[in-house]
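Only one protein chain is missing; all other protein chains are in place.
And now, chain A:
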Amino acid sequence: MIAGRAAGPRALLGLYRAQFAVHLAAQMQYRVMLAIWLIGLVLQPLMYLVVWATVARSQGGEAGGFTAGQFAAYFLVLMVVNQLTFTWVTEVTEYRVREGEFSPLLLRPVHPIHADLAENLTYKLLTLTLTLPIALLLGVSFGADFSPPVWAVAAFVPALGLAVALRFVADWLVALLAFWVTRMTAINQTYSVLTIFLTGQIAPLSLFPEPVRVVAAVLPFRWMVAFPVELLLGRLSARETLVGFGAQAVWLVVLVAVLPWAWRAGVRRYSAVGA
């Protein structure tokens, strides 16, 4: 198996540069499609923003430690963080395995994960130019109460970077199940629902009952989205922040270590349907 052989850092850098250029050009051609995908990424947090702001107002201005304005800030920051950490590899991988499209990818001299990562990052940076203004606009219209402490802004950047990496690797691992299960719809949907819940996209995790919070924190979910959001909003103590960084690092190391092993086992099962 050629794919999976380690490429040198210089070669990889060149590869990423080329991939960025290609994907940028490709995605600019489908601007309407980009906008359409964005609707889902914007509407879901907006919906829960409205729900929770309504709850806060009906409870005399505050619910679960959040005012309406703080809920607005939470869900708008979440909107941006979710957009920046989101991937679609689970669906794409299923399709590739089912349709035999993995075959040409396996012939390339570098691991396909690099092209996926480059494509994903291109998409995110491209759509960020839309989501940021949308979030700002909604922030003004919903009166978001957003005044992050300076240290939180500084800590947010690495937390976000780790979250992007963690969610990408976790999604890629789940996607590899497609080598064993041909019809992944149910698994993909279950996974995405778990993600929506346990990463704090329906409500801030602090509003959930204790067992749910524990599950979200023990598994990687909390650290993929909720942690950087809570951090930027200044809702975490210094100690909680350190624990968060530790959890992100541990999970990232574990998943990255499992990835090549799972990849090799999966590729061995791959029989290239239609080949």
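Before moving on, here are some points about what is shown:
Quick note on the criterion: a contact is a pair of C-beta atoms (placed from the backbone, for glycine too) under 8 Å apart; a residue touches a chain by one contact, two chains touch by 3 or more; residues count from 1.
In this section, contacts and distances are computed from a predicted model.
The unshown chain of the complex is recorded in UniProt as "Efflux ABC transporter, permease protein", chosen from "Cytochrome c oxidase subunit 3", "Efflux ABC transporter, permease protein", "Acetolactate synthase" or "L-serine dehydratase". The chain omitted from view is touched by exactly one of A:107, A:150, A:186 or A:257, namely A:186. For the options A:8, A:40 or A:211, the residue in contact with the chain missing from this view is A:40.
Taking the whole complex into account, chain A touches the unshown chain at residues 32-33, 36-37, 39-40, 43-44, 46-47, 50-52, 54-55, 58-59, 63-64, 141-142, 183, 185-186, 189-190, 193, 196-197, 202-203, 207-209.
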